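One structure is given below, represented as structure tokens, and several questions about it will come after.
Removed from the display is one protein chain of the complex; every other protein chain stays in position.
Right after this comes chain A.
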Amino acid sequence: MKKTIKPYIMLLPAMTIFFGIFVAGLSMTFLQSLGYFPAIGLREFTLNHYKEVLTDHGFLTSLRFSLWIAFVSSSISVVLGVLLAYSIVNSKHKKGLEEIVYKLPVIVPHVVAALLVYNILGQSGILARMAYALGVISQQSEFPALLFDKNGIGIILAYVWKGTPFIAMVVYTVLSNMNNKLSEVALNLGATNKQVFWHVLIPLTMPSIFSSFIIIFAFSFGAYEVPFLIGPTAPRALPVQAYAEYMNPDWSHRPYTMTINMVLTFISFLCIWVYYKIFKLLNKYNG
């Protein structure tokens, strides 16, 4: 008994903070989304806000936009990341490449990534200036509008820049720790490099590819700063929409905001659940 309880007691300080902040915040959000917010005099429980939010055209457009950004940017990151990891594993100057290619973007914060994309791809950015200087375009506004656009190209590029090295890092670790007997056997039996890649390496790394996909998907779905800085005015990404609602000086609006947050949270939990399932699968493979 003593032994079993000891780790829990030692974890208690950390867990108190975690549950205190996380669970308390979540339960407050949930209560407020139901219309219970005594600090500003709202005391009635209702489901109306959910009904209102889930049928609201603006909300649905934002949701679709956020899902689109998260899905496209994560998919591109996965493809590029796997290729990158594979080429690093096969490269002769492993150490140097590793350091430069993925460590730097992983460290750089998302706000800085947004700023970089803004400075490079904006209509008054570096590329536009170069094109202008070379005479390719005669006016800055002729440069293709990659930022603040309705398809979220700028946002997707920023996320790809951040996501690719992350995927590469995860996949590279798995690839380099993998028992390469299997690949060698395959090669001995006459498989081409391409076949080894598709039939040996990819299936073995699939669980980690999936779980890292989920991580960056959940992140780019729920993050605020990149779509705020380089996203279009409409449709707004869901987190930007939630923030704008939260900042509405009319506090009777608050339950509406919290409903949006609950939807965001629900989708994030869904991601965690999928991640958990994949993790179990991964353990089955290893064990």
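Operating definition for what follows: a residue touches a chain if its C-beta (ideal position, glycine included) is under 8 Å from a C-beta of that chain, and two chains touch if they have at least 3 such contacts; residues count from 1.
Criterion: contacts and distances are computed from a predicted model.
Entry comment: the absent subunit's protein name, as recorded by UniProt, is "Extracellular solute-binding protein, putative", drawn from "Carbohydrate ABC transporter permease", "Cytochrome b/b6 domain-containing protein", "Extracellular solute-binding protein, putative" or "Linalool dehydratase/isomerase domain-containing protein".
Screening A:173, A:193, A:248 or A:283 for touch with the missing chain picks out A:248. Chain A residues in contact with the hidden partner, per the touch definition given at the top, are 1, 4-5, 8, 12, 15-16, 19-20, 23-24, 27-28, 38-40, 58, 123-124, 140-141, 145, 148-150, 228-229, 231-234, 244, 246-251, 253.
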